[in-house]
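For this depiction, one protein chain was excluded, whereas all remaining protein chains were kept in their positions.
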Amino acid sequence: MAQNEGRRNLRSLELHVPEPKFRPGDSVDYSDLVIPPAGSAPRPDIDARPDSFHELAYSLVRVLDEKGNAVGPWAPRLAPDLLREMLRNMALTRAFDERMFRAQRQGKTSFYMKCTGEEAVAVAAAYALDRDDMCFPAYRQQGLLISRGWSLVDMMNQIYSNKGDRLKGKQLPIMYSVKDAGFFSISGNLTTQYPQAVGWAMASAAKGDTRIAATWCGEGSTAEGDFHSACTFASVYRAPVILNVVNNQWAISSFSGFAGAESTTFAARAVGYGIAGLRVDGNDILAVYAATEWAAERARTNQGPTLIEHFTYRAEGHSTSDDPSQYRSADESSEWPLGDPIARLKQHLVALGEWDEERHAAMDLELAETVKAAAKESEKNGILGHGLNNHPFESMFEDVFEEMPWHLREQCAQMLEEQKAAGL
Amino acid sequence: MAQNEGRRNLRSLELHVPEPKFRPGDSVDYSDLVIPPAGSAPRPDIDARPDSFHELAYSLVRVLDEKGNAVGPWAPRLAPDLLREMLRNMALTRAFDERMFRAQRQGKTSFYMKCTGEEAVAVAAAYALDRDDMCFPAYRQQGLLISRGWSLVDMMNQIYSNKGDRLKGKQLPIMYSVKDAGFFSISGNLTTQYPQAVGWAMASAAKGDTRIAATWCGEGSTAEGDFHSACTFASVYRAPVILNVVNNQWAISSFSGFAGAESTTFAARAVGYGIAGLRVDGNDILAVYAATEWAAERARTNQGPTLIEHFTYRAEGHSTSDDPSQYRSADESSEWPLGDPIARLKQHLVALGEWDEERHAAMDLELAETVKAAAKESEKNGILGHGLNNHPFESMFEDVFEEMPWHLREQCAQMLEEQKAAGL
Amino acid sequence: MSDETVNTRMNMIQAINSAMDVMMERDPDVIVMGEDVGFFGGVFRATAGLQKKYGKTRVFDTPITECGIIGVAVGMGAYGLRPVPEIQFADYIYPALDQLVSEAARLRYRSGGEFTAPLTVRSPFGGGIFGGQTHSQSPEGIFTHVSGVKTVIPSTPYDAKGLLIAAIEDNDPVIFFEPKRIYNGPFDGRYDKPARNWSAHPAGEVPEGYYRIPLGKANIVREGEALTVLCYGTMVHVVEATIEGLGIDAEIVDLRTLVPLDIETIEASVKKTGRCLIVHEATRTSGFGAELSALVQERCFYHLEAPIERVTGFDTPYPHSLEWAYFPGPVRITEALKKILKD
Partner (left out) sequence: MSDETVNTRMNMIQAINSAMDVMMERDPDVIVMGEDVGFFGGVFRATAGLQKKYGKTRVFDTPITECGIIGVAVGMGAYGLRPVPEIQFADYIYPALDQLVSEAARLRYRSGGEFTAPLTVRSPFGGGIFGGQTHSQSPEGIFTHVSGVKTVIPSTPYDAKGLLIAAIEDNDPVIFFEPKRIYNGPFDGRYDKPARNWSAHPAGEVPEGYYRIPLGKANIVREGEALTVLCYGTMVHVVEATIEGLGIDAEIVDLRTLVPLDIETIEASVKKTGRCLIVHEATRTSGFGAELSALVQERCFYHLEAPIERVTGFDTPYPHSLEWAYFPGPVRITEALKKILKD
């Protein structure tokens, strides 16, 4: 290029590497976090075109205000009984997490992951979806199973890889699979469930079914290629699916900036694909419920997919293998300006005159007992630490294929010989 | 869920499968294509925030109006000499394509791909970028090489896999690699070059260099996961890179709706990542030039990446293996409302009084001769059809690794034995 | 196993098309998807006519994302459909590898059998068409290393249809690689001779209706005593022609299915002949030939009279212009035969 031949006198480029606001030891100041008031986000009609409400991808759907009142167009007007049930399921989820976390620390299993602070995301969805809508969760949506009334003992059996484990000890703890509860087998590989959910939804639509699909991933996981495939397919075929992004600010030790949060919201991804996008206060169970219900209605009426960003906070470590005090300020969690989802729903019920501290304390006690009893029951089936033989050795070779081919039969026989040789 | 236990009376879902407007035999009517007038799109300041000009992702930057005048804030005011050079390079690209397409039909090589109708996209970029900015092209940006003055004979040598082919006959025709022209090795795998370009740009920024990167892919290719990885990295690290999407309406036999065009524009993807996005009339070389120059300036001043959608039309078949009359209306191309990039620049130059029909005809003749002479020259080095031995057999084992390990040496020896046995 | 006895001449594309047609007719849950497979009917025309016949919700084009195609197919499989996704070229299967390896192949196992992924992933593979590095690869070896997928490779129109029907009916994920070099006719490896088509070949006669060839059963293409040749796909024909030309009394085993492998047939043959040649087009190191060699050695050690030999593609990318020097053709096979039979 003639005009460019000589190097111009240019400034050096710089690489921008994101950095979270607070690191261990820092005191926390959230004052620059923009939090629109509860009730301020408009609620578009179910058949509104996605490009008519782009602003919802940048604001925050909030229902519960600071005093615990449900306000604005998204307020879902649920019966107090239902609200108490939701409260209970959030608290039960938390109690379950506490117990299982401890079980891991006691050496009863190898691994556990809590969803503390994020309970509203899964619990609300379980209520807003139909029971036979299909869920493709990540690993922090145990609240779905619990709210769909699935057996705690069965869940614990999986965590302990014990005799009662329907997955025969084959999967890492918490990687549940519960077809009967419309809960797809959790994968250890991030975001692979996203296109699968879209495929399930497409199949449902192709068959003229009425069931829709929903899927969840963390904000960190949105970076995977599968996320993009899923959004592209969902947009092209207007799949009846709800794509949930749980933005809990952290992906193990990496803050949301490494998934792109410095540049825009995660709900904005929806805008990029021309699909409906909502950004929701993930610690406000009424907001999550309302958004999910709205998205489900859209899906059910062939309006296509909705992507919902749930703005929340991962109050605990990533998993039992993690120590968040190494990389973030200890105060981040307690200072989180959107509070705790259980405390906020409790406040709302109290404000309605439908709940009080005593009942709450009693509930917590009862739930701790429920969970304890379930754990005892489950432990009768064995725990991981108790050795290898919760499941027959042969089971290792089952379910690789529908029928066991010769090479697996041979290997199975070899293994049984070995175990005999080893005196097991 | 108690409230959902009984199935509600729901309508059947339907799967939406996109369908292009016109199929073979249909007459073409583009009247519902919204084409904003030339000059109407605003030109933001170089340091404007991406979210301050979202509308540019949905409109169309156009400079040349119907009469061939350059209008509006994006008009780049280039000297007539430069315009003539650009015209010439577009025409040269087209002549090159014609000749090489014919060479394939004559059995002189195995494969060819034209960029007819899209010449402006690559030629303008070559002028708007600095000569040492790094290009990561797809397979339809031969205009970059030609405009950077690269040897036609060298390009043809590659197409013929002949003795002069610097790639030693190892690559499919048109998969050029020209480091000296800042032109990265083209991959046969779609969109892999996208994250690579971002990586190159990040490296340049990390090193405090001044060079930026640019990359291209087709609208169909935006569906690949690599596209998403690239945009995510570009947004997170504010990489000095220009991400070009050449929306030529077709991906082999699939119209742009299968990449998401029914829901939004491809420039809108930028909005999803919070990066700068422009939608440009890809058949208007001045618009492409202006947009690229603007994006380059942004990148060079650490404002980060820009995604540019070039709205254009693939006037010919996908490749020599394709027959578009099987799947699209024959009239689509001739009726394309944004015209032909060469004709439009010619009209502009004529309107300026800087060009005329005679000179154009003379140029076309001269270019045909130039290309013919280059082909003759190149064919002296052999053509693919002339057999295997344009390159020494051993060369097959070179460049797998920097140094040839024993197993390749052994295989090489074996192959030479074989060739001897076969009497070659 | 045929329930329909009218036979027609078909090339391999037509046979594959017919298999999908038959299965779509029989089972409303079978759907076909992939890049350009809908209106156009596929870049090799393997799905031609299917969209017209079965409609857009059962045969449709997809976005260009192999990861998405397989991921979506896994979800459809979990719903209860039986998807037959196409990957346009085997060289483009890598972006889908995670969905294939970590998802499709593992779903039954990790869910204790609750969810399955009954996909049949069709993909043209192999070289010999001057497709260069990215339209010529043979990645079957990778899939044979992945527990939970079956890998099937036909060598004739007849087999292609029968195996594809069995694959679609199979409840496990199947990778069905189609040797594109022989789509239109068998190929004896002599690239400089005129191409043949399937019309003269006995296996070009294909029943119009439903029949299946069970997965996991090899086909003895030629019985013989001098040595056993293990091969599949295009190489079956190259081997046949080479052996015929040399007049060697070889037993040629067309594996048809790599996983699960028909070990009985292989073992019996090698024990009979005492010598074994393995031929594939894929790169040598850690190709499926290595597994075959290991298995034969483990099971027939005391019967072997000469080292097992492998004839394969070289450990380089598929070079465009030196395609025929790369291709494991008659000369390479002849040299190996000489070596095996020398004492």
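Residue numbering begins at 1 within each chain, and the chains themselves are lettered A, B and C in the order written.
In the analysis below, a contact is a pair of C-beta atoms (placed from the backbone, for glycine too) under 8 Å apart; a residue touches a chain by one contact, two chains touch by 3 or more.
As the structure is a computational prediction, the values presented were derived from the model and not from experiment.
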| item | value |
| --- | --- |
| Visible contact partners (per top-of-document touch definition) of the missing chain | A, B, C |
| Chain not shown: contacting residue from B:89, B:141, B:162 or B:232 | B:232 |
| Residue numbers in subunit C that touch the chain omitted from display | 67, 91, 94-95, 97-98, 101-102, 106, 109-110, 133-134, 141-142, 144-148, 259, 282-283, 285-291, 293-294, 297-298, 301, 304, 306-310, 315-317 |
| Residues belonging to subunit B that touch the chain removed from view | 134, 136, 165-168, 170-171, 175, 177-179, 184-185, 187-189, 192, 194-207, 213, 225-226, 228-230, 232-233, 236, 398-402, 405-407 |
| In subunit A, positions touching the absent partner | 15, 17-19, 23, 110-111, 161, 165, 169-173, 175, 187-190, 220-221, 223-226, 251-254, 258-260, 321, 326-327, 384, 388, 390-391, 393, 395-397, 400, 407-408, 411, 414-415, 417-419, 421-422 |
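Simple rule for what comes next: only the chains that are shown with their structure count from here on.
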| item | value |
| --- | --- |
| CA centroid of subunit A to CA centroid of subunit C, Å | 41 |
| Shared interface positions of subunit A, touching two or more other chains | 202, 204-206, 225-226, 228-229, 232, 236 |
| For subunit C, residues contacting two or more additional chains | 57, 62-63, 65, 67-68, 95 |
